[in-house]
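These notes are about the structure you will find just below.
Left out: one protein chain. Kept in place: all the others.
Just so it is clear, A, B and C label the chains in written order, and each chain counts residues from 1 on its own.
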Amino acid sequence: MKRENAFLIMIVAGAVCLAAGADWRTGFFAPWLAEILLIAAFPVFVLFLGLWWNASEGEEDIPFLGY
Amino acid sequence: MKRREGRGTRISRISRTISELENLAGLYAVLFIAVTLIGAFTLPSLLYQEDQLYPKTIDTNSSLNPYERGGTPFNTTEVRAQYPENSPYLGYVTAYLTPVTRFIADHTPYLGTTIVAHPGGIIDEILYNTRGLDTVAETSILFVAFAIAAHLFRRED
Amino acid sequence: MFELPVTTIEGPEIFVIEFGDIVNYFTVYTAALFTFALLFTILVIISRPERQVDIAFGGDAFYTKDVTPAQMKFQRFMALACGLATLGAMMSGDVFNFTLFTSMVGITNIGIVAAYKYKHVLNAAFQYGIVAMIATVPLFGSAAIILATTGTLSMWELFGSTIAVPLIAKIFLVLGVMGEGMAPFYVAKAEITRAPGAPYVLMIHVSSLLLFLRVVEIVISM
Partner (left out) sequence: MIDYLIFGTIIGLLFHGIHRKVIARIQGRPGPPIWQEILHTLKFSFKQTWIPKTASQTLFVWVVLVAIGIWSAALIVLVTEGSILLLFGIYMLHKIVEHGMGLSSGSPYGKFGAIRSVMSAASELPLFATVGAIYLFTGSLLLTDILAWQSAHGPLLIFAFPAAVALYVVILSKMHYSPFAIIESKEIVSGNMTEHFGVWRAGLEVAFALKTYVLLFAFVLLFLGPLPLWLVLAVMLLLLLSLSFICAFCPMLSPYDTVTMQSLTMGIVAVYIVIVGVILA
């Protein structure tokens, strides 16, 4: 996985998490929507945060898919 | 605690019994028999509900005996349903049609006219009308069982 | 129009799908279970089996078990059928329909591993098959007792306080699901899951646990 891609996904997932959290507090949308969004986005955020951290910046790509 | 070689504590003896594959069916059967015995004692408290949702009168003289549901062929029959509003075709042989089938039935004269068009349909006709999803589930069970048997029979080795 | 009589167990229904007399429903609880089953059914479609590594103990030797494409196709088909049956059981609003889906789960669970040639897996599947067959008696027996004593099969009526479902029918239902989903002592299931083909074999576990969760809801509500 490219560092930029991991970063991008992490930012998007994080933004969704924050938005869902804010929405749940303010009650702008339905709370269940916020909950579902949070449950879906939080795991993605955690994993891609790690993938972004450990992705190397040099020429080589980390062998994300094994082969 | 004094233990003899190879026997272990009570708990490990129970563990050993339940870890044997061959004991499994027996254990389940014991459980089943125990529950059935309890059930047999409560039997007098079980009362037959006269007001049945799917009533059935058995006419032993009919040539269609177990499958006889009354009424005249190709006409409406008195059928009860839990939710009649969900079965707009109630009383015809096909009392319930899925939305897709209803669309087909409304637009062609060839389909959706009888539920005896496939094996599951016959089962459903035997049981009762109005239960479309059961038909699907029953047919699927038969189909899956058949697929397993066919696969096992046809595999090469 | 349809409203669950008891909302203190799993909350009110979210939406209802009407199939004639069989009125399926989703509450937060069953919707969560449904989503989970759906997730793993999709997983069955998109993922490929792993290659199990077996170590010959006492040396450096190891070998991997490959799942042949033909076998994989059949397994995937069975796992998919199992997933669909689980989905059906999760949303069912009718006792008889639920028992039907349950017995279908039992059959497909055996189908998933039936094509293997490993003796211990087949042996476990055989024992499981026997239990699953015995279990159809209490399973459908419970539906029959419920229909005979209450006159209806719809959970919408049965969950109400006016209808008393006999205890024996409830126990039979649980016992039947235990047999089909292999809940009691798990030996056979544990042995079955030694088979390669992780995403498919996992479906055995997914289906039986979800069935168990659903039957708990039904039994408490009735």
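The rule we apply is simple: a contact is a pair of C-beta atoms (placed from the backbone, for glycine too) under 8 Å apart; a residue touches a chain by one contact, two chains touch by 3 or more.
Treat the numbers as computed from the prediction; the structure is a model and nothing was measured.
Visitor: Could you tell me which shown chains are touched by the chain that is not displayed?
Guide: For the complete complex, the undisplayed chain touches A, B, C.
Visitor: Based on the whole complex, identify which of C:Leu39, C:Ala70 or C:Ala164 touches the chain you can't see.
Guide: Of all options in C:Leu39, C:Ala70 or C:Ala164, contact with the hidden chain holds for C:Leu39.
Visitor: Which residue from C:Asn123, C:Thr136 or C:Thr193 sits in contact with the chain not drawn here?
Guide: Counting the whole complex, the residue in contact with the absent chain is C:Thr193.
Visitor: Could you list which residues of chain C touch the chain missing from the display?
Guide: Touching the chain left out of view, chain C contributes residues 8-11, 28-29, 32-33, 36, 39-40, 43, 46-55, 64, 183, 185-187, 189-191, 193-194, 198-199, 201-202, 205-206, 209, 212-213, 216-217, 220.
Visitor: Touching residues of chain A against the unshown chain: what are they?
Guide: Interface with the chain not displayed, on the chain A side: 17-18, 20-21, 24-25, 31, 34-35, 38-40, 42-44, 46-47, 49-51, 53-54, 56, 62-67.
Visitor: In terms of residues, what is the contact footprint of the unshown chain on chain B?
Guide: Residues 11-12, 14-16, 18-19 of chain B touch the chain that is not shown.
Going forward, only the chains that are shown with their structure count from here on.
Visitor: Between chain A and chain C, what is the separation of their C-alpha centroids in Å?
Guide: 33
Visitor: Taking the mean of the CA coordinates per chain, how far is chain B from chain C in Å?
Guide: That gives a centre separation of 15 Å.
Visitor: Could you tell me the distance, in whole angstrom, between the mean C-alpha positions of chain A and chain B?
Guide: Computed value for the inter-centroid distance: 46 Å.
Visitor: Counting only residues that touch at least 2 other chains, which ones in chain A make the list?
Guide: none
Visitor: Note which residues of chain B are touching chain C in the complex, please.
Guide: Residues 18-22, 24-25, 27-29, 31-32, 35, 38-39, 42, 45-54, 81-83, 86-87, 95-96, 98, 130-134, 137-138, 140-141, 144-145, 147-148, 151-152, 155, 157.
Visitor: Residues of chain C touching chain B in their complex?
Guide: Its residues touching chain B are 18-24, 70, 74, 77-78, 81, 84-85, 88, 94, 96-97, 100-101, 103-104, 107-108, 110-111, 114-115, 117, 123-124, 127-128, 130-131, 134-135, 137-138, 145, 147-154, 157, 166-168, 171-172, 175, 178-179, 184-185, 187-188, 191.
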